[in-house]
Each structure stands twice: as C-alpha cells, then as structure tokens.
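A single protein chain has been omitted; all remaining protein chains appear in their positions.
After this line comes chain A, so read on.
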Amino acid sequence: MNNLKKEKNIKLLQGNEACVEGAILAGVRFFAGYPITPSTEIAEGMARRLPRLGGKFIQMEDEIASMAAVIGASIAGLKSLTATSGPGFCLKQENIGFAAINEIPCVVVDVQRGGPSTGLPTKPSQGDMMQARWGTHGDHPIIALAPSTVNEILTLTIKAVNFSEKYRTPVILLLDEVIAHMREKVEIPTQKDIEVIDRKKPTVPPEEYLPFKPDSDGVPPMANFGEGYRYHITGLIHNYKGLPTSNSQEIDAFIRRLHNKIQKNVKDIIINEKYFLDDAKIALIAYGSVARAAERTVKLAREEELKVGLLKLLTIWPFPFEEVNRLAQQVDLIIVPEMNLGQMVLEVERAAQGRCRVVSYSRVDGELINPIEILGKIQEEISK
C-alpha cells in the first residue's frame, strides 16, 4: 500500500482541494480572491501553496477587485485563477467581459450554491448555468466546464487553464457545493504526465506586432506586458492594434472572430461521457453532482430492463448541440434532471429540434437529486 502510494500519489481530497492541485499542476501562479462559501477552501489552499512555488496570492477587498487583479496578473505573464460562488460570480461579471473582449486567459471557479441572492450558502445548486453563459453583457464567447467527481475537478481544472491559454479566453469551472465539499480518492498525476499549454507568443519584432491580429486559428499571439511589446488594451471594441474603433466592418469582424475562435474548435473543447447510450431509447442528460445520481439511475433502470442511458456533460458551454441532436434522433425521450427550474433543458430542447420528447426534472429545495427519484420520473414518463 505504501509503495502504491509512493508510485501513484493517491490522496483523499476534498473537491476544492483537488481544484488547487489541478491549478498548480497546470501552472497557475497567481490567485486573487475574496472569502465566500462554499469556495473558500480554494483560496485557503492557494494562500498556502502558491508562495512555496514563488507564486502570489492576494485576498482582495472584494470580488470585483479579485477578478481585476487576476486579469492584471495574467497580462503581466502569470497564469491566474480566482474562485467564488453565486453572489461573487455576479459581481465578477463585468470584468469577465473585459477578459473576454481582450482575450485574457484566466479561470473563474464558481462553486454553485442555492440562489437567488444570498440564497442557500451551504447547499448545492445548478442555478448558475445560464449566468456562466450570459452573465456578462454583450455577445461574447465562453467556455464552461463542469466536473462531477473530485478526480474530474482536478483534471478539468487543468483543462480549464489549458483552454484559457490556448484560446485566450476566460474559462468558467462550474462546481457545486456537494462535489466541492465531498472527499474522494484522487490520483494526483506527476507534472510529466499532464499536458500543459502556454499562450502563444508573438514571433515578430515589436514594431511589427499587431496584438489583436489573429493567426489562422482565430487566436492572436499574446505578448505579456513588460516583454518589450508596447501596446494598448481597452474594453472598447478595438482594431488589430488594440486601439478603439468605430468602423462597422472592423467591429463586425472582431465580434465574429471572438465567437468563431471557440465555435470552430468545439471538437477540441467539448468533452462528454456516454453510459449505456448505444441501445438506449431513453436518455438522461446531466452534469455535476446530478450526473452521479443519473449514472446510478441508469444502472437501476437497466436492472429493470429499461433501455436508459446517460450523456454526462463535462463541457457545458459551448453546448454540445450536435451531440444532443444526434441523440434526439436515436431516443424517444430525453430527461434532463437539474438542480434549477430548468436551464439546461432549454438548450436540450433547442438541440433536439422536436426529434424526440424532452422533459425536465427540477429540484430547487437545496437537496441533491437522488437516483430513485430520477428512476421514478422515467417510470412516470413511460406510463404516460
């Protein structure tokens, strides 16, 4: 057992602690945050770990400031992350928009709790799914990942940092109170076992550098402040030089490119897992802690010889439109259990385009959705 531990570095970790491990492995060296339940353990872990690695931690005066500091540190060259929960996520939105328009890599962890407002600080929710997509104003792209196990928190935190660097975009990591606070066995990979992606640097001399001119992949190379490339960053819509523009052609091209750099790479970004979907006639679509219950429901349903399968989403934004559309052509019924009054189900309906029946199963009482009640919903729908 001891040998196994040594070789594999297996630990019993809390979800929030796994997020810290993942961030550090991915190269995060700056954290700014503000205490908020149920995400505070991420800040505490970062405060302890970062200085040992020569990294920096700061507890800012509020959520808005911590988002600003994270963006600033990223521009100056450090991979940066912040963590919060619903009320703090609201406050961060304006600056998340700033990161989106200026293509600044950064990761925002939102450990979802019941809402609206102060809501249910110590109880889980999936009420921020739409906020993760549309929380900041204006048309902007976003990537949001949603793990459902402690191990996935670690691996998807690394993914989140990598995506933010690769696509120069803020990435949201959506946890919920249950998986953030539960403890599970985690195998911590060694540095050499994981892929770490760093932002593309300019290859031209400073006088030729156009900070917002994209390469063929839609992503512009990024010079950090202080590296000899003097350029301007602004929240105003800007041209290739980073200077404000009111030219309608430039504006249109800019906004569309921001979207396309994500949309054209959905194959790389969208991650999901399928359980018993091959012959399924009923599909569950779930993410986060609800996906754990749904996985169990599939086993229970199969025992009753019901052809039920699960599409577990790990990437929730961009939404896996094509995948769900294909699934809708295969199955008769899709059930979407979620800890809100039906947010993801709207996307599933859009994707299904009427090719199968789509029903919502909601719970908003601060309690987890359990496998038996999803099974009950399946039976209820079958008998209709």
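One rule holds for everything that comes next: a residue touches a chain if its C-beta (ideal position, glycine included) is under 8 Å from a C-beta of that chain, and two chains touch if they have at least 3 such contacts; residues count from 1.
Note that in this section contacts and distances are computed from a predicted model.
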*Consult the UniProt record of the chain that does not appear here and report its protein name from "Succinate dehydrogenase, cytochrome b556 subunit", "2-oxoacid:ferredoxin oxidoreductase subunit beta", "Sugar ABC transporter permease" or "Putative ABC transport system ATP-binding protein".*
"2-oxoacid:ferredoxin oxidoreductase subunit beta"
_Residue, one of A:69, A:286 or A:313, that touches the chain absent here_ = A:69
_Residue of A:182, A:197 or A:233 touching the missing chain in the full complex_ = A:233
_Omitted-chain contact residue, chosen from A:14, A:39 or A:95_ = A:95
_Touching residues (missing chain, whole complex) on chain A_ = 30, 32, 48-49, 51-52, 54, 56, 58, 60-62, 64-66, 68-78, 80, 94-95, 98, 224-236, 241, 243-244
